[in-house]
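Below is a structure I'd like to ask you about.
So, chain A:
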Amino acid sequence: MLKARLFLWLIKIEILLLIGLYIHSHFMVGLREREIYGKRQLVRELSLTDMALFTEARYTRDISQADMFTPFQDFPSSFDHFPAGSIIEPNRDNVRGR
Partner candidate 1 sequence: MKKHYRILEYALSSLLRRKYKNLALFFIYTLIVCLLSSVMFLTHSLKQEAINVFIDAPELIVQRLLGGRHDLIPLSYVDTIKSFPGVATVTPRFWGYYYDSLTGGNYTVMALTSNASLNLITGRMPEEGECAVGKGVAQARQLDINDALFFTLASEQKLMLKVVGIFTANSSVLTNDLVIFDKNDVIRFFALDKAKATDLMVKINNESEIATVANKIKRTLPDTRPITRSEILRTYENVFNWRGGMALVLFCGALLAFFIFAWDKATGLSAEERQEIGILKAIGWETSDVLTLKFWESTVISFTSFLTGVILGYIHVFEFGGTIFVPILKGWSILFPPFDPMPYIDLYQIVVIFFLTVVPYLASTIIPSWKAAIADPDTIMRT
Partner candidate 2 sequence: MTKKAILTLLALAMYLVTVRAGYTAEPQKPNNKDKCPVCGMIVHPHPQWLAQIIFKDGSYAMFDGPKDMLKYYHNMAKYNKEKTQVDISDIYVTEYYTTKPVKAQEITFVSGSDVMGPMGREFVPVSDDKVKGFMVDHKGEKSIKFADIKAADLTDEKTDHHKKGY
């Protein structure tokens, strides 16, 4: 029953590895807590509201500040700024509701 034993070992090792990675992730998060603290400080002191992930257009740069009209404004002949714009939904959330 060699193959089955080897296979079960492989599975066990992979599961252990996965658990190891899970622990590693917690460890890393703990280790980088200062970084998060620093970022929170940045957000607080510079009064930031958005991540600098996509700088193609206003509505992708400042997702939470954008309104429903923004996708139309930037470049008339283009519907969108690919790829960022195709992944980011125009922000319905803040406009409606209240």
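The rule is short, and it goes like this: contacts are C-beta pairs under 8 Å (C-beta built on N, C-alpha and C of every residue); 3 or more make two chains touch, one makes a residue touch a chain; residues count from 1.
The candidates came about this way: all candidates are chains of the complex that A comes from, given by their letters.
None of the values given here were measured: they were computed from a predicted structure.
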> Pick the candidate touching chain A in this complex: 1 or 2?
Replying inline: 1
> Tell me, which parts of chain A touch candidate 1 in their complex?
Replying inline: 1, 3-4, 7, 10-11, 14-15, 17-18, 21-22, 24-25, 28-29, 32, 34-56, 58, 61-65, 67-69, 73, 81-84, 86-89, 91, 93-95, 98
